[in-house]
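Every protein chain of the complex appears in place save one, which is left out.
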Amino acid sequence: MKASELAAVLEGTLEGGDVEIFACAGLEEARKGDLSFCKDPKHVRLVETTQASAVLLPHDWSLGAPCSIIRVADPNRACMQAAAIFAPPEPVRAPGVHPTAVIDPTATLAPGVHVGAYAVIEKGASIGEGAVVEAQVFIGENCRVGARTHIYPQVTLREGTVVGADCILHCGVRLGGDGYGFNNGKREDGTVYIEKIPQLGIVEIGDGVEIGSNTTIDRARIGRTYIGPMTKIDNLVQIGHNVKIKGYSGLIAQSGVAGSTEIGYGCLIWAQAGISGHIKIADGVQVGPQAGVPQSLDGSLKYVIGAPAMSMKDLAAITLAPKMIAKLKAELKEIKAKL
Amino acid sequence: MKASELAAVLEGTLEGGDVEIFACAGLEEARKGDLSFCKDPKHVRLVETTQASAVLLPHDWSLGAPCSIIRVADPNRACMQAAAIFAPPEPVRAPGVHPTAVIDPTATLAPGVHVGAYAVIEKGASIGEGAVVEAQVFIGENCRVGARTHIYPQVTLREGTVVGADCILHCGVRLGGDGYGFNNGKREDGTVYIEKIPQLGIVEIGDGVEIGSNTTIDRARIGRTYIGPMTKIDNLVQIGHNVKIKGYSGLIAQSGVAGSTEIGYGCLIWAQAGISGHIKIADGVQVGPQAGVPQSLDGSLKYVIGAPAMSMKDLAAITLAPKMIAKLKAELKEIKAKL
Partner (left out) sequence: MKASELAAVLEGTLEGGDVEIFACAGLEEARKGDLSFCKDPKHVRLVETTQASAVLLPHDWSLGAPCSIIRVADPNRACMQAAAIFAPPEPVRAPGVHPTAVIDPTATLAPGVHVGAYAVIEKGASIGEGAVVEAQVFIGENCRVGARTHIYPQVTLREGTVVGADCILHCGVRLGGDGYGFNNGKREDGTVYIEKIPQLGIVEIGDGVEIGSNTTIDRARIGRTYIGPMTKIDNLVQIGHNVKIKGYSGLIAQSGVAGSTEIGYGCLIWAQAGISGHIKIADGVQVGPQAGVPQSLDGSLKYVIGAPAMSMKDLAAITLAPKMIAKLKAELKEIKAKL
């Protein structure tokens, strides 16, 4: 798209060459053919060194640019608009079932459902109105998928899994795997045994939940592993059996929650954090990146960090210990000299 | 199922309304239609506030309940029994090959094997008696799968992988990927090179091993990456090339073992722990959650925690350092005042 056409669409004015634009990108990331943006003169250095072919700048920008300029009222907003123009068009997943999908005759598909190539839907499963089941998805027996839920390719739902309405399951999500549960010990003759504990429950996902690529959520030993409404889970997260997440919480990439733990409303679990089993995290608590939470958090701390998880202040004190020790050592030396 | 019918099956007596029961759940998790259980009066609060429609209680329970009661001899046992009744029926994977499975004519299937839709089994692979290969599984050339092993949907076994008998591989397990191995350095002209080291070995899994969803185990550079019998591996675990796990060990979710490390019998590696390459963990050692093990553990410590991994006592001492420092500081102040 010509920069001049873009300027027209974005209600801006073009200065400089009418270059061809193919994509949007941040100032540093941008290269030839990209449109970038800047609204604040404090980032002028990044503008000066950008490889972009054109840059969106506010009307009162007086610092120039090494490329074409499109002046607009709000560069951020204009860039989002332009990005939507250049975005790869979202694939259309029209209602209909691909002829290669293997769907058990006892499964029920509501109107408007899309099922992609090589998807497998087993006995008794039901798919809600307008849901999208992309290529190569596996939906086990008696699963229920809510209306308008979008399941990306190569997701697996083991038998009995329940997914609410308006959910998004990204590629490689695994719902309903057996939890890690074994009885072990020694027999009378001294030999060791390890016996699998049957995992008889299910996974139940509330409405509006989004689950990132390759995240795994185990089925309950008894009852349900429950992910409450509007919870947003990132990639490669592990949720153990019988975990209960009340809702409206976020779990960032590679974090993990061990079995039977309950997470309140509005919590945020940062990347690579780990939460022990059989504990409770109160509503609104944030668990910092890589934190390890060995026991319940009652909300008296709103943010914990470190392992075992503690306040920012307590972690800082540990980090500063060597400095404090050096100081004490010096003082001791002084005292000794005096004695 | 009516509560009265359930009471009959569980050899208990019903008190209160003959409600309809659909599932089992813990006291806190339970909601309308659920059966819950409690055996110990110390949890009476949870009974008082449960949303369950009925609760299993011992014969001598005198504290009442806000719902129907089924009195039984052993509430825990009765609940497990009831859970088995309400559990989603385990899908039947009858012997037979789905017509859409693509199986190379040189592959051999023992009697009683089940192969699901869109599974791919390549040249020279062999599947043992009664094994289950579910839908969309990929089994590469010359793989061997033992008798009664159950492979859930969307597992991939790269060429040459050997899996023992009575194993369970959950959805998304990846066996036999190339290990991370590169030679790099600078050429005489100053340019950098990074060359792939061929990964010529295989993965071999012993009998009775269970591997969780989306766990990855790399093929050996030479020889075998070996997972010994009865080892139980949770979800999202990473096992590097040439690792040897002797057997009867557990690896909890998101833990990782780097290349060429040996783990003894009966070890337990807790969640998110990391074990360096080329070291040995002695039989029976436990590595705590998020621990980082940089060198061999000879078993003189039975449990390690922290990074670098140490005893519980040593980690506690570090955590307590700020408190100790404050105490020393106060004492110093006192001494100074005296001088």
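Per-chain numbering from 1; labels A and B assigned in written order.
Basically, a contact is a pair of C-beta atoms (placed from the backbone, for glycine too) under 8 Å apart; a residue touches a chain by one contact, two chains touch by 3 or more.
No experiment lies behind these values; they were computed from the predicted model shown.
The omitted chain makes contact with just one of the residues B:2, B:32, B:59 or B:196: B:196. Here the missing chain is touched by one residue of B:122, B:166 or B:210, and it is B:122. In the complete complex, the hidden chain is touched by one of A:10, A:220, A:236 or A:309, namely A:236.
Touching residues on subunit A toward the chain that is not drawn are 23-26, 28-30, 34, 79-80, 83-84, 86-91, 98, 100, 116-118, 134-136, 152-154, 168, 170-172, 208, 210, 212-214, 230, 232, 234-236, 248, 250, 252-254, 266, 271-272, 289-290, 306, 318-319, 321-322, 325, 328-329, 332, 335-336, 339.
Of the residues in subunit B, those that touch the hidden partner chain are 102, 118, 120, 122-123, 136, 138, 140-142, 154, 156, 158-160, 172, 174, 177-178, 180, 182, 192, 194, 196, 198, 200-202, 214, 216, 218, 221-224, 226, 236, 238, 240, 242, 244, 254, 256, 258, 260, 262, 272, 274, 276, 290, 292, 294, 307-308, 310, 314, 317-318, 320-321, 324-325, 328, 331-332, 335, 338-339.
Here is the rule we use: only the chains that are shown with their structure count from here on.
Annotation: 22 Å between the Cα-based centres of subunit A and subunit B.
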